[in-house]
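Shown here: the complex without one of its protein chains, the others still in place.
Letters A and B mark the chains as written, and numbering starts fresh at 1 in each.
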Amino acid sequence: MRSVGFYARFSGEIFAASGIVIAVVYLYFSFSIKVPLVVDFLGPRFMPLTLGLIFLVFSIHLLVSEVRRKAASAKLVVPMTFRTVYSVAGSAGLSVFYFLAIEHIGYLLTSLVFVFVFLVLSQYGGIVKCAIYAVGIVAIFQLIFRLLLGVPLPTIFV
Amino acid sequence: MFSNMLRTCFAGLLVITGITALQIDAVAEEPKGTIKIIIPAGPGGANDLLARGIKDVLVSEKLVPNTVTVKNRPGGGGAVAWAAINRHKGDMTYLSTFMPGILTNDLLGASPIKYTDMTPIATLVFDNACYAVNPKDPLINSAKSLLKALKNTPEKIRLGFANAAGNHWHVAFASLADAVGVDIRKIPYTVFGSGGKVRTALLGGHINVSSIAFGVVSKFHEAGKLLCSAMATEKRIGGRGANVPTWKELGVNLTYAPWRGVLGPGNLTAGQIKYWEDRFRQLTTKPAWIKLAKRKSWNINFLGHKETMAMLKSERELYKTTLKKLGLLK
Partner (left out) sequence: MEVLSNLQLGFAEVFTGYNFFFVIMGAFFGTWIGMLPGIGPATGIALLLPFTYDMDTTSALIMLGGIYFGAMYGGAISSVLINTPGDASAVMTAIDGNPLARKGRAGAALFICASASFVGGMLGLIGLTLMAVPLTEFALLFGPAEYFMMMVFAIVATSTLIEGSPAKGILSGVFGLMISTIGIDLQSSSARFTFGQPDLMDGINLLVVIIGLFCISEAFINIERFTTKTDQAPMPVGKLWITKAEWLRSRWALIRGAGIGFIVGLFPGAGGAVATAFAYAMEKRISPHPEEFGKGAIEGIAAPESANNASVSGALIPMLTLGIPGSASTAIMLGALMIYGIEPGPQLFQEHPKLVWGLISSLFVGNFVLLILNIPLIGLWVRLLKIPTEILTVIILLLALTGSYALQNSLADVGLVLVFGVLGYAMRKNDFPTVPMLLGVILGSMLEQSLRQALMLSVNDWTIFFTRPLCAGLLGLSVLCIFGPTIIAKLRRSVVGDPKV
């Protein structure tokens, strides 16, 4: 299995760089916070501005030290493979599907599909075994959340 | 013949439309599921007492068949709680309380929520505005020393109130300052998340005066731990507050009474409003409510949806003028 070269090599830098971007965006929006006419000494902007600045300084610090560290030793330490990335990204994608679908096709159906697809993709067992497990798990969830705790989970039948 | 048929049809249509229109007007929609009352302040304050009182009477008098829950969401002078229920626009199972802060928040220009974004349902009570001090404080421990401090050393006053700058409690104190000719902007103040927290800060001596609802401090007043120095009411209120003078008695021309009511999220239909308006109209006539109001020092003052909307509109102008006069608004 090939390793995911680019991301593994630069993940530290990518993280630090995104930190800088987050800090800048955060600071930009800190300035647009409305200040009411009657306000305490520090006001609503003080804390965000302070936090944004600290975040910016440490992100830059991190970026610099990451680059230096890499220059010192060009060794790759993150054992990431395509398969890992795909399976994690796949389950994240499946969760996003869950989030988008639940409103339209209801809790029951979404959860059934979610558990079933997850188990099939993770090669847990045959289609039938996965289906049985999916039905079982979702049934227990229905019992706990809808019946026992009375959470109004979304349904298709309004 | 043909025209006759047409006319009959037309009349029939009219009747049907009329009936439907009538039904829309008359049929109240009922809430399904748990009723969730979100309190726009922390535990222990006036909003908290009111919301929990509403819940108790709704349940004990069986005004609603549903389960009723209450939850505190303090912050932003109520805006956090109102934002929380406005996540469920058009859902009549969410309720919250409101007070003049809903107007001043928006007048002062920071709050993202206006009363028109919500659905005010009814006005229920108005408070007895009390000026509480700590009897152990060396500077301010009575109405007399409060007035003296206001005139001579306003910078030494530490005013605390719930739960937003420039709100009704700020106005309540500013009106007192104004009545004795002192600029409110000279008086240091601190905002707390609820009347309960104000009370604790006053007990601990971190602040030395607070404008607060009498119901929040009445027990402490009775126990002698705090002193309600005076009240901004027309007459003495009796009960636990029987020994508290009014400002008028003390020669200060000041009366002030913040109102409180109940609101729902935005976009409630006429039927939904009607349901709640009816329930709250019934609630205010129940002996249990009247007894509770006496204990909590509320003055019952019911206004329905339409009257409340009109009241809010005129009060908004009034607060605008008051805030300008007090120098809290340019």
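Going forward, a residue touches a chain if its C-beta (ideal position, glycine included) is under 8 Å from a C-beta of that chain, and two chains touch if they have at least 3 such contacts.
Remember, it's a predicted structure, so these values are computed and weren't measured experimentally.
By the touch rule given at the top, the unshown chain touches A, B in the complete complex.
Touching the chain that is not shown, out of B:191, B:212 or B:303: B:191 (per the contact rule at the top). When the whole complex is considered, the residue among B:52, B:236, B:294 or B:320 that touches the unshown chain is B:52. Across B:65, B:181, B:204 or B:251, the residue that sits in touch with the chain not pictured is B:204. Remark: the residues of chain B touching the chain excluded from display are 34, 43-44, 48, 52, 55-56, 67, 69-81, 83-84, 86-87, 89, 105, 110-113, 155, 158, 164-165, 188-193, 196-197, 200-201, 203-207, 219-220, 223, 225. For chain A, the residues touching the chain absent from view are 11-12, 15, 19, 22, 26, 29-30, 33-36, 39-44, 46-48, 51-52, 54-55, 58-59, 61-62, 65, 78-81, 83-84, 87-88, 91-92, 95-96, 98-99, 102-103, 107, 111, 114-115, 118-119, 122, 124, 133, 137-138, 141, 145, 149-154.
The rule we apply is simple: only the chains that are shown with their structure count from here on.
Per-chain Cα centroids separate chain A from chain B by 41 Å. Across the complex, chain B meets chain A through its residues 33-34, 108-111, 165-166, 170, 190-191, 328-330. Against chain B, the residues of chain A that register as touching in their complex are 34-40, 44, 150, 152.
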